[in-house]
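Right, one structure below, let's go through it.
Of the protein chains in this complex, one is absent; all others appear in place.
Lettered A, B and C in written order, each chain numbered from 1.
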Amino acid sequence: MRISVQDAPFDLGKESTDFAQGHTDMGAIVTFTGLVRDLPDDPLEVMEIEHYPGMTESALREMAQTAVARFSLGDVLVIHRYGPLYPGEMIMMVATAARHRKDAFEAAEFLMDYLKSRAPFWKREVTAQGADWVASKDEDEDALGRW
Amino acid sequence: MRISVQDAPFDLGKESTDFAQGHTDMGAIVTFTGLVRDLPDDPLEVMEIEHYPGMTESALREMAQTAVARFSLGDVLVIHRYGPLYPGEMIMMVATAARHRKDAFEAAEFLMDYLKSRAPFWKREVTAQGADWVASKDEDEDALGRW
Amino acid sequence: MIDVLYFAWVRERIGLPREKIETEAKTVADLVAELRAREDRYDLAFSDLTALRVAVDQTLTDFDASLDGAREVAFFPPMTGG
Partner (left out) sequence: MIDVLYFAWVRERIGLPREKIETEAKTVADLVAELRAREDRYDLAFSDLTALRVAVDQTLTDFDASLDGAREVAFFPPMTGG
């Protein structure tokens, strides 16, 4: 299990390869990657991500441990960036390794649902019109009801 | 959309990076990778995958097109190998790009469920005891009922 | 004249991957009946149709599908990809 909260970019390709090669006793690997959308007509200049050092790592670790136990994972990886992120950049990724595809998929979705609403990150979007904190979505809170 | 049926290995890292970089107008990327499990106590020597040239490509393309329409995907990638595959090797991958994570996850699961039972591939496992065609699982057929 | 293809253990039981067959069969089921009447190895391969799948011109279909205009019929066990 590796949890990394970092301001530096990460290499999706290298992370995916390393994760898969480390777990050849698992038949299924799922990755999710979240990006700052780069839309030609969108006024977003930069997305700033604030977090709660200390709590962030422990909250992510607890989520990952829960996922490992609940979905019989062989391993899990969570990388989440903070600081200023520009359109097109990768914000975060999770990877899960399981014997069967159903567990790998469900664990990745579980982690994303919890990470969205329970890990202490806050996004702020800066556009030509000014800066605004991203509001939480009811649908993200509702998604937790599934688990 | 790219569909590749090939005997050569593929580079998960490069494929993931290329796929993500090509779709920065999408906020969510999901990948699934299937591997030949490499278990120290498992007698598997090699897995041989047979397919139906011509039909395989068209069946995969049709599944991918259905997924794009149904889940509003920005793009989809399917790579599936055939021929002899050794423990630890990657068998196949799918990648989906969508604006939101729910669509990206569901599309990848949809593709995997269909690919398991509707794409003309057949696996044969060779062990010290001999060779056997892998039997289809009722649960794989049942998984299609979800869609 | 129709191309008939066999995959996986169907290919192994029948002993060849494909053959051209002169037939007047109207449906897949008619073609199966003709093949079973030929030789024991065909009879054995087609003895349990629930264990088989069929594609006509590279599209999955049923055993009661028409062969009208068909150029290629393939028989194989349930798929196990992924």
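Everything that follows uses one rule, which is that a residue touches a chain if its C-beta (ideal position, glycine included) is under 8 Å from a C-beta of that chain, and two chains touch if they have at least 3 such contacts.
Keep in mind that what you see is a predicted model, and the values were worked out from it rather than measured.
Within the full complex, the chain left out of the display contacts the shown chains A.
Across the entire complex, the residue among A:H23, A:H80 or A:R101 in touch with the chain not shown is A:H80. Looking at subunit A, the residues touching the absent chain are 34, 49-52, 54-55, 58-59, 80, 91-92, 112, 115-124, 133-136, 141.
Keep this in mind: only the chains that are shown with their structure count from here on.
Counting only chains that touch, the fewest steps needed to get from subunit A to subunit C is 2. Relative to subunit C, the chain whose mean Cα position lies farthest away is A. Subunit C has residues 82 in contact with two or more other chains.
Residue numbers of subunit B whose C-beta contacts span two or more other chains: 34, 112.
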